[in-house]
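As you look at this complex, bear in mind that one protein chain is not there, while each of the others sits in place.
Per-chain numbering from 1; labels A, B and C assigned in written order.
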Amino acid sequence: MQRRSSCTSKAALLLALCTVVAWLAGAEAEPVKIAVLTDMSGPYAGITATNVEAAKMAIDDFGGKLLGEPIEYIHRDHQCKPDVANQKSKELYEKEKVDVIFDVPNSAAGLAVSNQAKLHKKLFFSIGSGTTRHSGPDCNRYTFDWAYNDYMLATAVGLWAADNLGKKWFTITADYAWGHDLLKHFSATKKKKGGKLLGNEMVALGASDFSPYILKAMQANPEALVLLNAGKDGINATKQAAEFGLKKKAKIVHALLFIDDCKAAGPEVFADDYVTGAWYWKSDNPGSKEFVEKWQKKFNRPPNWMNAATYSAVTQYLKAVERAGSKDAPAVIKALEGHKFSDLLANPGYIRPEDHMQVGKAYILRAKRPEEIKEPWDYFEIVGSIPPEEAYQDPKDTGCKMDDF
Amino acid sequence: MTENTSSRSRAILIGALLAMAVLFPHIAPYQALASEVLIFALFAVSYDLVLGYAGMLSFGHAAFFGLGAYGTGIFLVKMYPSVPLGLLTGLAVSTLAALFVGYASIRRRGIYFTMVTLAFAQMFYFIAFKWTGLTGGDDGLQGVPRPQLGPLDLGPEINLYYFVLVLVAVSVALIFRVVNSPFGKTLQALRENHNRAMSIGYDVDRFRLIAFIISGFFSGLAGGLYALLLHFVPLSALHWSTSGEVVVMSITGGMGTLVGPILGAVAIILLRDVISNYTESWNLVMGAIFMAAVLGFRGGIMGLLKWRR
Amino acid sequence: MTAQFVLMQLFNGLILGSLYVLLALGLSIIFGMLGIINFAHGAFFMLGAYVAYTITTYLVPNFWIALALVPVLMAVFGAACEMLFLRRLYTLSPLYIMLFTFGLMLALQDVVRIIFGSMGVPFPTPDSLSGAVNLGFMYYPKYRLFLIIVTVAISVGVWMFLSKTRLGALIRAGTDNPRMVDALGINISRIITLVVGLGTGLAGVAGVLAAPIQNVRPLMGMDFLIDCFVVVVIGGMGSIGGSILGGLIVGEVIALGVMVWPPMANTLIYFFMAVFLLIRPRGLFGREAFHD
Partner (left out) sequence: MATAIDQKHCHSGVTVTHAISHDDVILSTENLTKHFGALTAINGVNLRIGPGVHSIIGPNGAGKTTLFNLLTGFLAPDSGHVSYRGERISGLPPYAISQRGVARSFQITSIFAELSVFENVRVAVQSRLKASYNFLISHRSLKDVERKTAEILSRVGLENWADTTAKNLPYGLQRCLDIGISLATDPSLVLLDEPTSGVSREDTTNILQLIAAISRRLPVVLIEHNIDIVLSISDMITVLYQGVVLAEGPPAQVRDDERVQEAYLGGY
């Protein structure tokens, strides 16, 4: 009896010990958990909701396992509201214990999540939000800015337009931080290229009637009308520019335009317009074709460049964890900083250590006329590209002071 | 008569509510959400003072919520990192705004009152939108700190929650007191019959104005706490949709009951958060819930509870 | 700033005003009848555009057929909403009916998003109306001129209907005092159904007319809704003439504001409304509000 009980107690002790060891070991090999936080039901949902699929595809293609454990994945809808984004990022970092958050379109939302990343000492890859503050005054060690920013959008197409469309420009700018940012960089490009800005019109967000601005632009008689707006504002402005016959006299240059916009408004609206893109689904970067094929098979349409950027960011993150041999934030950050790579998005791509901007070539796209479109969704033609050194601001000038961990 | 039993059952109710509030962050989907629920509960209760008790449909309360948030946030970011002083600044700004908007709109009645409040709120929105140097414009006021409060580290969400809980509980208790004061009783009378109240000697507009200011004060507190919770102030705090949200919370919960709007805020914020994790069509679900709520249980959640009894 | 530009801008104000007039007319008569702000009105506007899109894309590729069908279909839809739902709510505070229309708005917008996507759908200008005509002082898009003409025609039509026909007289009486019509032994609930149908039909027409010059998307009504509140308030709640005049005033205030300080243009109308209401508490032609 006595012996037996001591036996059982020894066995219990052993069991307990085993459990503790197993738990400790388990803690050691906790799986990598990644999250996509994006707009799935708000105004950008049409572009960004599918980023969720891009991230899943990237994990699958990576093999689904990392550091000997299956990669975990979760996503949340921030509804394009910065306050919701902020709250959801806390849920993801604290409750869900994710190691990294991807995407977060909308500048205010992106900046708020970047701050949360810093507070929680976890990673954040900004994809959808274009503000240069991510790699500028608001940069921090935990935030990486992927695929594009406003500087690149405005500069690349500006440089190209100056050489190919003419130097007399008229701009119509969305009157909020994003538009002002674009205008600033666009004006700088204009100066560099000796272009001439005939006029600029600030348009209140949500204005549905662009005709007065179109009329002013027409009076100025520019060679290119530059629309520093996006989404429905871009569609409204372009529709109305065509209506007033402006398109017969000048080319239209957009700051941001997706194949999804072309599908929504109809290709005739944007025919012969120009825009910068970080990627196009007809590009021949390594892995691009395979990605597009897979996507086509699954969704019966090609991916937009946000999807490709998400795929690329997730893949590069997973590879960095693999290189670092740990999901520990500082280790992964060091593995990312200064890393050069080639993938579907960027060939070559480079993650600048100074400001955490991921840079690559910027493509200049021309929207095809309806009769040129031979394949569904093939709305653009790549007409040129701008090298990263020209498309992105010199890290010395961005105003980023990278902090320690 | 029933005085004793009702006060006992009230004590039990309050105790149960407080116990739930203490446990709440541990059962809520995540801790920060629990704080958000409390903050909007306070906002909804202070709004109910105006809508439910004084019978004024304000569509401009986002102004006081938002200005409370900006006042607090700007003080903390640009002047001095002290939570009490920050909140006081927010309160001062929102109360002044309520005085100003109230004074200009209080003589209008019905839908015209609603529209004047909306107009003023839109102007504040516009000013915040344009004055980027002070407010950060549509990027929001980023990087609001949560400085140490005496021995209390407000950094961890759970600590902030209890800090918010204390302030919200005290505020709600105060609003309960207001509602059951001679002043509050007068408000209800003039809500019921404006002319009669005037004919028995009440300066109706003055009562409405005071109620409006008290409501603006507590809305501003909710806003200030929101700035602390988020670590930033979103411009959307001033947007008319925020006003719409608080109206919806009040009506869904049951106007003129105080407890109702609290339940409304809890239900709407939790539901939206949870539903949006499962479906992109959460707007459809929320819309259907509102319609069903009106068709099915009239008088809001409180009406439903009463009817069950 | 040339005189030509000012003139053109006045014209643009007229276009914008026309859309406001059509939307505000519907919003205003529903308000007059039920004493509620119909939050679903913007969604009805959006729905009108999408129904037109569906007709022209999947049934008959003809803008004119769509323009004729949409108001009828939307009126039936509005009347159905009234008979199925709103009718049960008249004993409640108008606030609950407002909450209902708010829910209806969210639901309708989301259903359209689920079916057609959030990016919107293309809607070209009908061929016969594309291009511009010379007005002497400027070239102006044909479609916009057409829009003004249609608005004038509809406004006059609604006006005639309400002031010259027996049914219209009943509606006006009902808007003034629902109890009185009931006392006259006329079935007020049928009149209410009619008014909600008429208002919804008007929102639908506005939707079709706006489609060629707007991005047709699920949230397109939201931008207009709040502006229309302003129109209706400036015109005076429940007043037909007020809606027409208010719509044109707001359209012109925005258009002229654009010339002075564009970023302010959309906020200017709120400032205008606040000042206006301080001077004229009930708007241009307003009566005592229903639940005053």
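The working rule: a contact is a pair of C-beta atoms (placed from the backbone, for glycine too) under 8 Å apart; a residue touches a chain by one contact, two chains touch by 3 or more.
Note that the coordinates shown come from a computational prediction; the quantities given were computed from them, not determined experimentally.
**Q** What are the shown chains that the omitted chain is in contact with?
**A** The chain that is not shown is in contact with B.
**Q** I'm checking contacts with the chain that's been left out. Which of B:G133, B:G150 or B:P182 qualifies?
**A** Considering all chains, including the one not shown, the answer is B:P182.
**Q** Across the whole complex, list the residues on subunit B that are touched by the chain not included here.
**A** For subunit B, the residues touching the absent chain are 177-178, 180-186, 188-189, 192-193, 195-204, 207, 210, 214.
FYI, only the chains that are shown with their structure count from here on.
**Q** Shared touching chains for subunit A and subunit B?
**A** C
**Q** Round to the nearest whole Å and give the separation of the Cα centres of subunit B and subunit C.
**A** Centres of subunit B and subunit C (C-alpha means) sit 32 Å apart.
**Q** Could you check subunit A for residues that touch two or more other chains and list them?
**A** 41, 45
**Q** Residues of subunit C that contact two or more other chains, please.
**A** 110, 113, 263-264, 267
**Q** Flag every residue of subunit B that touches subunit C in the complex, lowest number first.
**A** Contact set of subunit B toward subunit C: 57, 104, 107-112, 114-116, 118-120, 122-123, 125-126, 130, 194, 240, 244, 248, 251-252, 255, 281, 283-284, 286-291, 293-295, 298.
**Q** Quick check on the complex: what are the subunit B residues that touch subunit A?
**A** 29-33, 36, 129, 132, 137-140, 142-143, 155, 157, 226, 230-232, 234-237, 273, 276-277, 280-283
**Q** Enumerate the contact residues on subunit C facing subunit A in the complex.
**A** Subunit C residues touching subunit A: 2, 5, 8-9, 12, 15-16, 110, 113, 117-125, 130-132, 139, 141, 143-144, 212-215, 217, 219-220, 223-224, 254-255, 258-259, 262-267.
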